[in-house]
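Have a look at the structure that comes next, please.
Each chain you see keeps its place in the complex, though not every chain is here.
We call the chains A, B and C, going by the order they appear; numbering starts again at 1 in every chain.
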């Protein structure tokens, strides 16, 4: 079965990772998965949240948001509505959790890194693109800190990448674009470390429930996709 | 390895499903998984959200919340803080998505069912207990509607149950209580239909990433647990 | 004139006071006045609000809320609407004020007790049921504190109970249920100490203004009702 853009089912869209896109941030990356474009900015702060003070340990967190016209029709700003929606909350939490899987809080010392992931343009898979780009921004921010002797050892104990997979028209596929995502019967996000272990697996039946075989096929695709993204992250950081 | 309450790793806590706990709601259930106690109230409305009007189709949604003293230390009310937290949003969305997997919107007609899941007491697994109880409340509300000829056919095309599983001290375990949940290296929520298919699988590395073997062991436990909960739901509804 | 449930005008509904309904709270009571069911949870904190610090004195406060489906038709959550309504504010303030009438702040020391009163099911008189139950939860919390030597002497200098009275179809009645409350021409809440003095008297003309005779008849009923409730509180605490 042919995909809209001619890809094979197990093929990623063209991915680009542009480091240093912003002048001020300690780490910044413009990550693109096809038409999905996310700006990831890592900000270093020499303090930690109140509940963490005095622990000798650091903290890493993330905030996700979309510009109003990242999508096909304009969405109202959450700042104007006066509150953050459930989807935004959910994705911000997922990105933060994913990044923390590769961080040694002790080595980080009592410092924080906040990663802002702002979707400039959306075409499916924004949360997984954000995680993949945010890791690179985090790595740059950590390098910045180490150059300034802010850390005791290396706070990065691995890397993290993520990709979406799904079943579209009975075919399991890697890295869904928006039109595929909308048509998917099952949708899964896979977050993995560079060494091939799972950080997060979130599979959701959109149209109808899925069986264990489908789950396994999707995991296979996700593992292969994350492995390739890990390679790209390494190249970008080289 | 012994669990705090003497259960074997693949054993559920004592589960009770009390129907009709409230006088006013069209369906209501007090569901208990050990010390976790969730009140599920299903409210029928003969209208649908604005974006659904004129479609001839119904809608099912859920709202999750905790009483301030459901937990060991008191939490401030979200109504007093003036906004809903990320965790609350995330769980409300999960419950709604899970319930919708067993609903035929056409048969429901232009009616809505809102399921309020209020945690009266929390001891781990509140979201999966909520899903398990909410399904029974939904079934009662649907029966109430059918007795009033509000539906065209049966809007329930299956059942849904959910359970948490996790790896604690290297041992995969079913239905974690709070102290186990806090100690878990990996945490997974499994939502399944009564016919044994997945509706939602959410696995999260809490302490360290997990490999595919661990994922499979947790799925085995979750499948067995959901199967037993499905049996209990049927008994309760008999 | 017969009442819907066969009571005489000066008769309370069946009242039950169940202590220890929650595992975590320092004091907890499920109080029922007929179909009205309120869960009262007392939380002890070893601190006081900012404006009270350094005074050597404690503080007692209360928060009242209703579950969305406590009532005949569902109410939106105040957390979702993003703000607390006027009625909720008013009742929370009334409960707090009433409880503070029996507290010796000095003996309490710089500790706080917060009483959460959540209406699980509503059938009229929720605020007065809440006060009556909250006092018992407060007494249990104070006993818990004294067992831990947190207080200097006994912080409870008396007890507090409350009941609603009203004129329905020209007849003054005690302890109105919802249908009576809706039909009442005059509505009054009476809060009294165990020794028979007034803490709060709030009489409101719903349909038409009332004269001093009606006021006096309602007070007579309220005094008798509070006296009986005080006896029940003592039995529950015995």
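Going forward, a contact is a pair of C-beta atoms (placed from the backbone, for glycine too) under 8 Å apart; a residue touches a chain by one contact, two chains touch by 3 or more.
Since we're looking at a predicted model, the values are computed, not measured.
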3 chains shown - copies of the sequence in the complete complex: 6
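Keep this in mind: only the chains that are shown with their structure count from here on.
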Topology of the chain contact graph, where touching chains are joined (line, ring, star, complete, other): line
Farthest-lying chain, centroid of Cα atoms versus that of chain B: C
Fitting chain B to chain C on CA atoms, where both chains share a sequence, rotation angle to nearest 5 degrees: 180
Inter-centroid spacing, chain C versus chain A (mean Cα positions, whole Å): 50
Chain B-chain C separation of Cα centroids, rounded to whole Å: 33
Chain A-chain B separation of Cα centroids, rounded to whole Å: 28
Per-residue overlap in chain A, given as positions that touch at least 2 other chains: 83
Of chain A, residues touching chain B in the complex: 83-87, 89-90, 92-93, 97, 101, 158, 192-193, 195-205, 208-212, 215, 219
Residues on chain C engaged by chain B in the complex (per definition of touch): 22-25, 28, 35, 39, 41, 43, 45, 63, 65, 67-74, 77-80, 82-84, 88, 114, 116, 118, 120-121, 123
